[in-house]
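Heads up, one of the protein chains got dropped from this complex, but the rest are sitting where they should.
What follows is subunit A.
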Amino acid sequence: MSNDSSDRSLSSVITWNKDVKVMPYALFGVVALIVGAVAAIMTLINGHDTMFNLSPEVPWGLLIASYAFFVLTASGLAFIGGIGHAFGNSAYLKINRRIVVMAFAVLLAGFTQIGMELGHPLRLAWYMLVSPNFSAPITWMGVLYSIELLILAFELYLVLKPNPTEKDHRNSAVVGFCAMIFGVLAAATLGFVFGSNTARPFFHGSYFSTFFVVSGITAGAAMLLFVHNLVYWGRVPSSLSKTMSSLGKLMATGIGVMIFLYLWKILATVYTPAADGGYAAIRELLSGSLSTNFWGGEILLAIVLPLFLVLITKAQSMKMLGLAGFIYIVGFFFTKYDFIIAGQVPVGGDDFIGSGINRMADFQAYVPASGEWLIMLLGCGVFFTFYFFAEKILVLEKES
């Protein structure tokens, strides 16, 4: 039995927020989680062939994209939390609990995606421990994101500790800063999983490490804008307007940097099509089988619309910021999906005599199967359930 004072201290973090109307989201999460879990179990029983539409031409499909989508957003959130701590930015510190809970939930969602994408998820932990290959970038990516999950779990504990002492505050600042460093490192290393690949020229190089980090931070800001609008049903309290406006500006800046990254990557490749710099992939994006995704999903949804909404409202309208955040998140998903698929255009060209026959057709035949979408839904379910129940029972806002 707890006494009065510990009750009060516990109630500073654990409560039942009557005014926070997030149960519909949490219940959506539960339904998504159950449907997704059924798909996951069926995949474990039947194997990838019956549930996924992967092929030798496109061995990495939707789930690698959704993995990148989730974990890069988590990195971005950790980055924003880290800025709060590093620069004592009160606008971000105010929502620090929310950031940590969200980053943790999104990262968990990401882990479900890679887990289901693997042919043998259970072997992963064992062989990564007993015989890790440290020259494989994917090993480091796994290690860094696992560390990130632990750091976020620890930070979660620190920020939710009732009656935190001065020392706890200092510790949580240090841990938050570490989460930022490891989050960014992990995102850049995920970029290097592709950047280290010499077989696929579109992937090769340092470009995607940068792009992943920048677009991930932008996604973190977008996610916070969107979720705040969900939590308050479009009426974000004025005490948070400075925070939201600052996030809107961060998002717009991120999109601005992305425009540069896109422009020069595309120009450099198109200008020298013979240089084996991924011209076939860019062609597929600009005018080939992925062009609707690219122009509609990436350019319109990840760049033009959200940027327009933030600029036109000078980042002051909470509702518009929430909408811009939502649109960016959808666009951000396209940036990852297109990237993963375009990069796998069949290698070869002239040097691979005989390659011109069916390989493009096989490549273009990749459309995610419903099983893959359901596993992605599992990821969304994990996020919605974990995050919105946390909103309901935890005190996620504090004064400073």
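Quick notes on this one:
Throughout what follows, contacts are C-beta pairs under 8 Å (C-beta built on N, C-alpha and C of every residue); 3 or more make two chains touch, one makes a residue touch a chain; residues count from 1.
Just so it is clear, contacts and distances are computed from a predicted model.
Look at the chain that isn't drawn here: its UniProt entry, checked against "Aspartate carbamoyltransferase", "Sugar ABC transporter substrate-binding protein", "Cytochrome P450" or "4Fe-4S ferredoxin", names it "4Fe-4S ferredoxin". Checked against the hidden chain, the listed residues A:Trp60, A:Tyr232, A:Tyr262 or A:Phe308 yield one contact partner: A:Trp60. Note that of A:Ser172, A:Thr189 or A:Gln344, the residue touching the chain absent from this view is A:Gln344.
Where subunit A meets the chain that is not shown, the touching residues are 46-50, 52, 54, 56-57, 59-60, 117-121, 123-124, 127-128, 131-133, 135-139, 142, 193, 196-200, 276, 344, 346-348, 351-357, 359.
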